[in-house]
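First the structure, which I've put down as structure tokens, then a few questions once you've had a look.
Excluded from the complex is one protein chain; the other protein chains are retained at their positions.
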Amino acid sequence: MLEVKGISRFFKGLVALDDVTFTVKQGDILGIIGPNGAGKSTLFNCITCFFPPSKGEVYFEGKKITGLNPFQITELGLTRTFQHTQVFPKLSVYENITTGQYVMKRKDPSRTKRQLEQKAHEIMEFVGVSEYKDTTAENLSLGYQTRLAIGIALATEPKLFLLDEPAAGMNPEETKQLVHLLREIRTKLGVTIILIEHDMKAVMGLCDKIVVLEYGKKIAEGTPQEIQENPRVIEAYLGSEALA
Amino acid sequence: GCSKGSEETSGKSGGSVETVEIGVVLATSGPIAQTGTWVLDGHKAAEKEINDNGGFKVGDKTYKVKIVQYDSEGRAESATAATEKLINQDKVPVILGTSISSETAAMIPIAQRAKTPLITFVAASDILTAQGASFFSQAAPANKNYVEAGTKTMKDMEMKNIAFIYVDDAWGQSYGKLYPPAMEEKGLKIVATEKFAPEQKEFMTMLNKVKAKNPDGIVLAAETELAVPLLKQLHEVMPDVKIMESGGSIPEELIKVAPDAVNGLVTLSRAGAVTPEITKFQELFAKSNSYKANSFNYSGYDGIHFIVDAMQRAGTVTDKEKINKAIRDAKYKGLIGTYSFNEKGENSLVGNRAIIKDGKVIYQTVNEPLPK
Amino acid sequence: MLKIENLQVHYDKVQVIHDVSLEVNEGEIVTLIGSNGAGKTTLLRTISGIKRASGGSITFMGEPIHQMTSHKIVEMGIGHVPEGRHVFPDMSVYENLQMGAFRRKDSQAAIKKDLEHIFDLFPRLKERSQQMAGTMSGGEQQMLAIGRAIMAKPKLFLFDEPSLGIAPIIVAEIFKMIKKMNEEGSTILLVEQNANAALKISDRAYILETGKIGLEGQSSDLLNDDRVRKIYLGF
Amino acid sequence: MGDQIIQSILDGLVSGSIYGLMAIGFTLVFGIMHVINLAHGELYMLGAFTTFIMVGVYQINFFVAILAAMLIVGGLGFLIERYIFRPLRNTAMLNTLLASIGLSIFISNLVLKIAGTGMRSIPTPFSDKSFTIIGATISTHRLMVLLLTALLVAVLFWVIKFTKFGRSLRATSQDQDASALMGVNINLTYGLVFAISAGMAAMAGGLIGSLYVVDPTMGLGPGLKAFIIVILGGMGSVVGAIVGAFVMGYAETFTSLFWAASYQDLVGYILLILVLLLKPNGLFGGAKR
Partner (left out) sequence: MNNNRMKIGTIIAVLVVLSVLPFLLDSYLIHILNQIGIWVILTASLNLMVGYTGQLSFAHVGLFAVGAYTSAILTTSAGFSFWTSFPIAAIVAGVLGFIIGLPVLRFKTHFFAIVTLGFGEIIRLTIYNWRDLTGGPNGIYNIPFPTNILGLDFALREHFYYLILISAVLVVLFVKLLIGSRTGKAMIAIRENENFALFVGINTWKVKIFAFTLSAALAGFAGSLYASYNSYISPYSFTVSESVSILLMVIIGGMGTIIGPILGTTFLIFLPELLRSVSEWRMVIYGGLLVLTIMFMRDGILGLIKSFVRKKKHHSEKNLLSTGKEEAAIAGSERN
């Protein structure tokens, strides 16, 4: 479904990404992990055309998407959240979600306003922000903003969903709920997911495959099991007592 | 002030004295408030004088004068609103204003529609009478009347190679058009022509450029506010050149703020040689103002007296059509000359001149020889 | 050392902290845990004077501080590692660390020495000491924020989710470091989502539930509390 | 022509420093407090009036008068920050912008009301003497402006870049809350920044006002110009403000030389737009914001 081919990205001499290649299968959950500053967010930015890669290309469902605009990618069914959570701060939660439905008219013009409204309520329910329906987004706590951001993304009805550290700042119970939510997103909505996360319990429990980056290079790729045992990954990232 | 002034009686000196309200629109704030303030002070001096003398008579009735002035801030929108207010709420029979051509131009259609006489004693642009409004009269000496005086003065000053510098606004532009042909006709040679923006304060480059052409005379068209920095810098660059200003500046003001830079300067002026009337006015003016009367004060003073005269001749203080006719038929001798109008509402005032010499201002007509 | 009594905090008209009382004794590590939106961040911001309390009192070393401006509070010895890092984006890493020592009146040499200490703790910061902080990765910024707070040599540290967005290997480091700082004499109030790790290093803990203290006790006790285990530890 | 070009280069230098004096104060407040202070021109006007009153009326020494004007207007700036901009802090930037517009209308009309419309000029101690440098001349007064601007820029640059106070200014501009957590006294810092900016405007008023004329509306044009220059140079950057000022000064000088003085503004705006199209953050603007 997604092919990342030899992507590199430089920042004024700094190599943030160095020739990274991997693919994601339809329906998979792919985890991306790596030390801080390894280039994970940069990778997302390149995939979602926030800025272009310095080298390399990205294909989505066989179509080259490098060089497109973010809004076109959203129309194609690829969407994301940001590490630094992004919402529409002065709009209510509900308005945030309906703004997320902007592309639906292009994607599926047959849908009526009522259907969209109902869908918006479903999404709010789904990500657990219904009770804050009329709250202004900027007044939500960080955790709820993250949920809202996921809700907005779901409102665009993506086929591929990229999440940048969604569990950051959540407690284990909440993280569990999030993991559950992501599973449902995959099973119920059939969405393919790429996840950047430092919470190993979540990553290991959720992902079908994991890609590990360090200093912009892919240093490992494999199932959670393989990754956890990979000495290189343990040394660079997990640490010996990581899963304690 | 929403009173119907002309009906109202003022109780002061017996029951028979009524008050006539005269509408005035002048910019007394905003970027060009100076001239408006001068004119207004002149108006007030006349108002006070008339009322102190017990008012004026129309037929067998005596009236006092009351000026109803609104500030137009230099904005056409404000000027038109003020005009509407004067006409519809204050119901004044006549409006004087303003000192700014663009404001006055916007007021003319309103006055015309309401058939209310409008007369300006200061705004000099030729676009005003070009509107062809029968209820508008221009009592400010027109630029074309100054050109004659200007070229004569240049000759008198023995200018050979002239640099012509004017401000690029409606008023200055009309000199930009009028002077070159007139000067050519008189055999005066222009070696450089420069125009500058009204907002401009820094003139060094322009003046150095002019200097390179070696002029012996500079002809300026600039209002006082603009002329001062220009003259100061001119003095820095070309201390010895002869300068004539074309009537935008008030010499008394120039002396006050740039004494060194203006010695020997000749400026065209609405006021001519000092007459006994002018002396009398200056004494009167000095009583209620802290500065010496200048020619814009003269114009303001003339304005109120002119209107009173027109009302007396019209035999009414309310009939606007009659008052307007009286205005147009006027032959009123004021401080700065005799006001009379042609059918387009243009006046026939001529330009005079003022010479700044050793901190003093000498007024004269252009027919007198320049003082040595 | 720090004593909070009946604290009330409002945003506009919405009250987010209701009648909270808590205490941090000299030399302790106290953990504050709670779900999203419980008011943990707000509480810390109120302690350091960025947010004003609408009722109740906060005393630090016996002095009431809830009316003081933040710079006074900093001067009294409270250091705050804020949520979301808040490094100075257009200043270099080095300058950020210097800012940490803003209120210190020590000699340049002493400050320099502490800088070296920070660089020892976080070699990555030394590597990038001239990089603009805003272009650092999230984790790098977190290290910087902690380093910057240490530079102020406060008596009491307020940590707002220091492990947020940090790679596991470094999370472990950070907790070790907090422990070590405590052993070297610092008192610490720690807000954490990683309750497991936090409770392991702390002496006592409070649980904040929608603006109220829901539970408090010895950390070891809470670690074994069923409800806590379920909600905050994820067992 | 050659002589004239040399002369114009000198003229441009002077124009540039005149603009620079205005722009630095503006950019300080802008860069650090994120306040677009459109009343900056009015502070300049107040500086000129204060200097005028002291020199023209009370015959105080010119330089002493300017120094006093800086203190007085600086103090006023401190109060303005305290009572107008502080309550608006942390609300949308637009609020402070609008408040500054209201303030500018208020101040200029108040002075107009109190002092009247008349023009004034500040007597200066400078002789008529001018210096000739490779064929170009410059008066003592203008030379003074040039040198003082240079000095001021150098001092300011040094303070901001290399002192602790300067570092706290930069920190505050980037993250107010975090600076407070570092122990920076935000209120005092903002008050001082505004006072310094006002003081510099006052100095400009005294120095430049004596070159031209002093009147209540003299601040209108320079205030706006300062804003334009600051954007041109890259907002909040002191070096940017100075470079912007010189670019503007030279643009106007050369328009005047090769075309007509009355097209200066037109050329200025076209230049502004072209520069921003090529360098969207201004000449010295960082990559961000």
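Note that the chains are named A, B, C and D in the order they appear, and that numbering of residues resets to 1 at the start of each chain.
Going forward, a residue touches a chain if its C-beta (ideal position, glycine included) is under 8 Å from a C-beta of that chain, and two chains touch if they have at least 3 such contacts.
Predicted, not measured: the structure shown is a model, and the values here were computed from it.
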item	value
Which residue of A:Gly6, A:Pro89 or A:Gly205 touches the chain not shown here	A:Pro89
Candidates D:Ser15, D:Asn37 or D:Ser104 - the one touching the absent chain	D:Ser104
Selected from B:Ser134, B:Gln173 or B:Thr316 as touching the chain missing from the view	B:Gln173
Sole contact to the chain not displayed, among A:Asn45, A:Asn171, A:Thr192 or A:Asn230	A:Asn45
Sites on subunit B contacted by the missing partner chain, in the whole complex	1, 28-30, 69-71, 73-78, 80-82, 84-85, 87-89, 101-102, 105-106, 108-109, 113-114, 125, 127, 130-132, 168-170, 173
Residues belonging to subunit D that touch the chain removed from view	34, 36, 84, 87-88, 90-95, 97-99, 101-110, 112-113, 224, 227-228, 231, 235, 262-263, 265-266, 269-270, 272-273, 276-277, 280-282, 288-289
In subunit A, positions touching the absent partner	41, 45, 48, 50-51, 69-71, 74-75, 79-80, 82-84, 86-91, 98-100, 102-103, 105-106, 136, 152-153, 155-156, 164
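Just so we're on the same page, only the chains that are shown with their structure count from here on.
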item	value
A-C or C-D - the one linked by more C-beta pairs in contact	A-C
Chain centroid nearest the full-protein CA centroid	D
Whole-Å gap separating subunit A and subunit C, where each centre is the average of the chain's CA atoms	29
Distance from subunit B to subunit A - Cα centre to Cα centre, in angstrom	74
Centroid distance [mean C-alpha coordinates] between subunit D and subunit B, Å	36
Touching two or more other chains - residue numbers and ranges from subunit B	none
Residues of subunit D touching at least two other chains	none
Chain-level touch network, classified as line, ring, star, complete or other	line
Interchain pairs in contact, sorted by label	A-C, B-D, C-D
Complex contact set, residues of subunit D against subunit C	164, 167-168, 170-171, 174-175, 177-187, 286, 288
Contact footprint of subunit D on subunit B as seen in their complex	28-31, 33-34, 37, 168, 194-197, 199-206, 208-209, 212, 224-225, 228-229, 232-233, 236, 239, 253, 256-258, 260, 291
Subunit B-facing residues of subunit D, complex	3-4, 7-8, 11-12, 14-15, 18, 109, 112, 116-121, 128, 130, 139, 211-213, 215, 217, 220-221, 252-254, 256-257, 260-265
